[in-house]
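One structure, pasted below without further comment.
In this view, the complex is presented without one of its protein chains, the others remaining in place.
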Amino acid sequence: MAQKKNHRTSSDDPEELTRTVLQAVLLADSFAQKFRPITLERPKVLLPLVNAPMIEYTLAWLESVGVEEVFVFCCAHSQQVKSYLENSQWTKQPGAFSVTTIESHDAISAGDALRVIYTHGIIRGDFILISGDTVSNMSLAKALSEHKDRRKKDPLAIMTMVIKHSKPSALTHQTRLGNDEIIMAIDPGTKELLYYEDKVDLSQHLISLDKMLLADKSALSLHNDKQDCYIDICSPEVLSLFTDNFDYQHLRRHFVKGLLIDDIMGYKIFTHEIQSSYAARVDNFRSYDTISKDILQRWTYPFVPDVQYLGNGLQIKLDREGIYKAPEVVQSRSAHIDSFTVLGNATTVGDNAVIYNSVIGQGCTIGHNVTIEGSYIWDNVKIEDGCKLSHALVCDGVHLRAGVVLEPGVILSFKVEVGQQIVVPAYSKVSLLPQPSKQDSDEELEYADANTGIIESPSIATMMNAQKVDFPRGTSDADRSGTSEFYVSGAGYIWSSCEGGNEDEWRHSIAPIPADKLSESLLNAFADVDAPDQDTSCIPASGELLPDSASTVGDGEDYRDSADFEKEVEATFQRALAGVDLENVILEINSLRLSYHMSHADCAGALFHSIMKAALVPSYSSKNDLYANAVKEIIKWRDLLKHYLKTLDEEIEVILKFEEISVETAREFSPLVSNILSCLYDKEILSEEAILSWAQEKEGADESDKIFTKQSEQFIKWLREASEEEDEDKD
Amino acid sequence: MPDVQTLVNDFVLKLKRRKIEGSQASAKQTAELLRSVVSQQRLPYINQATVLLDAVRAVGEQLIAANPVELAVGNIVRRILHIIREEDLTSTASAMEGLSLSANSDDDDNYEREDHQALSAAAVAAAARSTLRAPSLQTLLEGIPESASAPHPSSSGGDSEGKSKSAERSSRSKKLKHDVIEAINELIQDIETCHEQISEQAVGLIHQNEVILTLGRSRTVKEFLCAANEKKRSFRVFIAEGAPRYLGHVLAKELVAKGLQTTVITDSAVFAMISRVNMVIVGAHAIMANGGVIAPVGINMVALAAQRHAVPFVVVAGSHKLCPLYPHNPEVLLNDFKSPSDLLDFGEFSDCMDFSTSGGSPRLHVVNPAFDFIPSKLVSLFITDTGGHSPSYIYRLIADYYSADDFVVRRRSTS
């Protein structure tokens, strides 16, 4: 309760703060290209999320949890970020909350960023590492105290990762934020992170855990339903670690995994799961969509449009069923605004316009009979009459002429113009800037240098005359689009789908996943269910493997192995029957033995098993001719067997196997055990020691196991005597 | 003494970020802030009242805008504006008379005319006849600007400015501010002590062996019950837990600690229990001008149940919760929608809100309003620090506490 209350007031207990000045490192650069082409012109952190720049949410949260110093690391478009911050409410904030920017242009990854920050030497104590596109309302007090306590006990616990329970969709195997599902192994007791895999390939359904984990942990729980919030509480060591290993680039892929793997330093990462509160990171267009909707549904309270926490001082009014209206909205009486919609300040909506599940920015003009569904319209957008937008993202200053249709997943970057009656196909991205050629799009920079090669998608001129007059174009295009229709036609490049390729677009785009994709992944899902039991999706989400259960799993595994090992051997053996020469058989069996980590004994047992099977094949009337068959087979494969019966216990293994066979698989042999044993002895396949020691072993066993020893009693007796005689002979 | 402006900004931010818990706290802090505003405001030789009023209005406007949900802030601002007018009036009354009313009430009037569109209702109503008391038939004819020389008992700050040209104004220049600050201090005093004031009346209302029902947790209610308990009244308390925040549980703890006989019930059990209850006592978020009450969600249901069984429904609230406005559109305008996480565990339901697979539109909506509106006809009695009042009497209290032209707090450019 207290915790919840704490969260509601979103202020942490003062003494928590007084101890040390709480610092935070905010990465104002995602070092990724998910948001291209938009990020070519504006840094991601300044992109509006429900009409407020993302960084506002992050800063507001940091302020609310009592962080006092924030270092904003900006790389791409650093000027924009800096100038924004200078004019924002945070820099002229009364009280203890300071925002300072750190700039560096050659940083191409979070790793570099942290290295730069390390060189500045400004981090004095534990700090919060967060990226500028994170939305959260969690209360840090608990996590922080946990972290500090752990630090006191164990200086190696250098990082606390905030995670959140969130079920991935069974169909698409991605979280609702559009990331692939993450598999984590967590020690349920200490909450230590033991295993982290964010790139699970779902093609073959298995994850491989280091056996050591099972070995030295009393228990561990595997989760695929935990969402990484990308909010980390780090100790200063983290920075030094980054500087020590230059190859650390990505926070998770390199750093976290690196720490987990190497056990020389023995650094530990712990997790803190948040219950009631919200935290998520805008990572791709899908998460942009999802988080926007979460905000409208007020999961991020108090960071919602109508509470003036964020920069804009506007009085936004929350109407029935989640319609947020800024003061100066001019709305036609016939316009129909439906639930979960935001209308930005000074926006006008024309007659019979239908808007739902959408966010409209400031100063937009929306014409008559426009339909806008699940779309994100930023500021000063002109939408003329009769346009249809569904699940599109439209940036500032875009101009859609009458009758334009945007199909799901379309991204229109800044100031793009689209001519009349044009249908922009699904998932296409249009920008005024040409698409940089591939080779530099590999290097992880948000901004492209203009002079790199330009890929023009061939469809530009045909689909819509996309160039501006002043832009140099291939002559073919020039011919096709006469100068007359420039201004009706509009301007912009169509980007060929960026890395990931088109077949993957639907995963991360703003649009909901189309039905056909769903249905097909549905089929896959069913396939998975049929698939053998090592499928990840069938591991009960966050099922806990306690030691005993773990061991059973272990047994199960090698049991399974031996089973199909025997099958394999038998198969080989059959081929041998078909007349493959001995050498090859031995060769094959050996190779099998290696691949299955089996001992000679196993081979011998398996082999013997198959021999006995073979003996059963030909028809037999009485047990005598069955015996005959058996003897025949044994003689036939004697050498092969001998090849594996090098030592005593292998022979014993064979006997035990034989027992097993005659008890379980082939009861027919049970009466013949003694005879066959003796025969084996005669054929010098089994030594007397083997049989005797077998007999001795069986002494201790209970009656049920003794049947065969009893049966072959006199044979054993005879053996004993024989040996004694020999002894006598000796002396 | 820090600069006022920074104080104001600081407070505005706090309000914006909902960092101030509860009406009483915000009311108190507002009053203190405005006190410092008044004390720091340097007054000109003349027109002190207007200058003060404008200063307070300017600040008050920001405060109210900062957190429209917390009505107490606005109430206090209006109270203080009222105080200033009163103080000024008394001092004017003491001052000499017979001066013809000056031009500035005149241009007040032009001002109304030119942009009455911008100015909203109450402001115009006020300026139509700038009287201190709520306008009344009595003054219907008198309030005319060009009115002749006779001094009216009900002349306002606006009018008195005219007289302010008198000579011995200077002698009063200190006095006005001093008086105002004095009055504000009293106000703060009242706010602080309102719980005691209310609790004193507890014994009179709660009788031996009665069963009291309340919902959620209101500090006022708690004090009220405890006060009765200390006076050796033995009675039982039913507490409806007050989903989704379950503050009822907290209250139960506190009461039991104080040694009261306490029973916790679910909200849905209220109707089942009500027949055994002698009186319902609840706290309020705000009392509106028509006697309607804005209270934590769930109380309307209790009120209906109480009415069904003719159980007296008593609302206890400090007078700083008395709001001179009408609930024009209660469910929207004056409600606050909290985070759904109070109701649901996000993780459990996250798959219901996977927009990628659910065709892009959220299929699961969770609404978590903070307040109910209880119409005045369901309330039997209000208990404020000034005593018990029937709902129909509320407008009188408001007439005493507030002056009509402050209903809408707007900066009046005196140019």
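For clarity, chains are labelled A and B in written order, and residue numbers in each chain start from 1.
Throughout what follows, contacts are C-beta pairs under 8 Å (C-beta built on N, C-alpha and C of every residue); 3 or more make two chains touch, one makes a residue touch a chain.
Everything that follows uses one rule, which is that contacts and distances are computed from a predicted model.
*Asks:* According to UniProt, what is the chain that's been left out of this complex called? Choose from "ATP synthase subunit b", "Two-component response regulator 24-like", "Translation initiation factor eIF2B subunit alpha" or "DNA replication complex GINS protein PSF2".
*Replies:* UniProt protein name of the non-displayed chain: "Translation initiation factor eIF2B subunit alpha".
*Asks:* With the missing chain put back, one of B:Q197, B:N290 or B:T386 would touch it. Which one?
*Replies:* B:N290
*Asks:* Sort through A:Q89, A:Q308 or A:Q331 and give me the one touching the missing partner chain.
*Replies:* Per the contact definition at the top, the residue touching the missing chain is A:Q331.
*Asks:* May I ask you to list the residues on chain A that touch the chain which is not drawn?
*Replies:* Those residues of chain A that touch the unshown chain are 319, 330-331, 333.
*Asks:* Which residue numbers on chain B touch the omitted chain?
*Replies:* Residue positions of chain B that touch the missing chain: 116-117, 119-122, 124-125, 128, 134-138, 140-142, 144, 146-148, 150, 289-291, 326, 328-329, 332-333, 392, 395-396, 404.
We adopt the following convention: only the chains that are shown with their structure count from here on.
*Asks:* Could you grab the centroid distance between chain A and chain B? Build each centroid from C-alpha atoms only and quote it in angstrom.
*Replies:* Chain centres of chain A and chain B, defined by C-alpha means, are spaced 53 Å apart.
*Asks:* Given the complex with chain B, which residues does chain A contribute to the contact?
*Replies:* 1, 4, 8-11, 64, 93-95, 137, 164-167, 169, 171-172, 174, 176, 178, 225, 227, 275-278, 286, 289-290, 293-294, 297-302, 307-309, 315, 317-322, 339-340, 356-357, 373-374, 391, 511-513, 518
*Asks:* Which residues of chain B touch chain A in the complex?
*Replies:* Touch residues, chain B against chain A: 6, 9-10, 13, 16-19, 21, 65-66, 68, 246, 249-250, 331-333, 337-342, 345-348, 350-351, 353-362, 365-366, 368.
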